[in-house]
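Report on the following structure.
With one protein chain held back, the other chains of the complex are shown just where they sit.
Our next item is chain A:
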Amino acid sequence: MNVDMCFNHAWEEELEKRIEQDGPWGSWPLFQSTVKMETRMMVSNFEGLLAPAFLPGLTALPHQLEAARRVIEEMNGKAILADEVGLGKTIEAGLVLKEYLVRGLVKKVLILTPASLVSQWASELNNKFYIPAVAQKKLYAWDQYDIVISSIDMAKRSPHKEKIYEQNYDLVIIDEAHKLKNHKTKNYQFIRHLKKKFCLLLTATPIQNRLDEMFHLVSLLKPGHLGNESQFSEQFKKGDRQVQNHHHLMKLMNKVMIRNRRQDTGVEWAARKVDSIKVAFTDKERTFYDALQLFVRSQPEDVRSSFSLLTLQREACSSKEAVFFTLKNMAKKWLDDGMELPEHFQQILSHMEQITHNSKAQKALELIQSINDKVIIFTEYRATQMYLQWFFKQNGISSVPFRGGFKRGKKDWMKQLFQHQAQVLIATEAGGEGLNLQFCHHLINFDLPWNPMRLEQRIGRIHRFGQSEDVHIYNFSIEETIEDRILQLLYEKIHLFEKAVGQLDDILEKMEIPNMEEHLTDIFQHSKTEGELQVKMRNLEAALELAKEWKEGEESFAEKRNSSIS
């Protein structure tokens, strides 16, 4: 077949000038040496990875190299990188980018990440990969630099958006891409309108569970790969949440997605040591908790669900400050709507005022003092975060806060402070993503998220590649509360903590519970009696057990099969 040939004529024009002017002429040894270097750096093969030879300081793991190779050779440079947390998706993306740069297939690159990760990406690409990536700071950066990193929130706004639309990108990398699952959002539409040859979507959240989300994410990458919307529903959807033709769908997904799991990587991991620490309420705390429970139950159904009073109980297990914050907002809403405060409301407040002591915080303090090393504390509530910081300070423990809402520079600064000065980092959930804290080996879950995947994200901050020591995880819960129950169910019955996240996905997938948190909330909110609640919980427990057994059955089957081959 005939292929278009393009000659660059600049050299021959310059040659004529040099002949006319009689020079300048280069030195013969340097001329030869340059040719040698040029041929040495040429791409002698369509296949294979050249990047590792250009990265002597980087020890890429086998699964990372294999991922990079597959992206380029099997997926034509369009892929979802969905490794479990901590397996090094950024390294894989860096390898792909480097490979394309070395091969000269990519020049103009846009990297979109959450704001908190912009500088981390920049430093990894510059230091580990020798890729001159710059964090976008000025409007002219879009034109002027070839490789720009920005937060998606910044990029999608005018006047940046318009500038970006003008660029022809060779490669677009999007970190935390699961945020693009909703095709109606501005973010999604923004990405859809980028001019991009190659594209990498990075996500640690498995997308198999939500069919529509999966469809939209893939359609961003490779429109039509899963058919159009109606073909997709027809072929794969059964009802709202269930899948049909599961195998066929997975086959298609495997053509655009790479998902390494911990157990597949063959790499030794630092061990996880998990302790459940049960804390007893003081009498005053208990009275308050019980009063809240009573208050919640006494509300009519519509009030109960509209204010998600369940939240109050969960907050009470964290700190009275957290409850107060919610109560204040509720009261404001009631009063703004011209309604009276419900019965018992004042009573609750006065119970709250009685509390002078936070049992959990006290326990955390003792633990931190005995650990005498860096500790991360996660809490779901900002009010608790602030309280803990104050409380630790009173007791001579230095701590720094960390929140998703912090500006990029502040996050870096907090991380630095934690590494070099403070003993404790207190993070809220939003602080979880992409923060690498391998220098820390102790993690306290001050309160527990109901979504196991979020918990895994938390642990992934310290339990990742590069962690050389065992990781200690302490789960706090208050005895005889809703928290205690959830902990028992989710985290003890099925030993989720010791498990790798991949197995967890499998289990949840088998149960066909797309969202554990919603499911639990549903059980707690809509059970009319304690008896009903218990039955529902036991059902869920049984389902979890069953899914786990299936999973283990499959594994032992697979093992047997493997051993009989070898």
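Just so it is clear, a residue touches a chain if its C-beta (ideal position, glycine included) is under 8 Å from a C-beta of that chain, and two chains touch if they have at least 3 such contacts; residues count from 1.
Note that contacts and distances are computed from a predicted model.
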item: Omitted chain, identified by the protein name its UniProt record gives, among "Heme exporter protein D", "YqhG family protein", "DNA replication and repair protein RecF" or "Sulfurtransferase TusA family protein"; value: "YqhG family protein"
item: Contact residue for the chain not shown (choose from A:N8, A:T59 or A:S468); value: A:N8
item: Touching residue (missing chain; options A:K161, A:H225 or A:R261); value: A:H225
item: On chain A, residues whose C-beta touches the chain left out of the figure; value: 1-8, 11-12, 14-16, 18-19, 23-47, 53-56, 72-73, 76-77, 98, 103-105, 129-130, 132, 168, 192-198, 219, 222-225, 227-228, 230-231
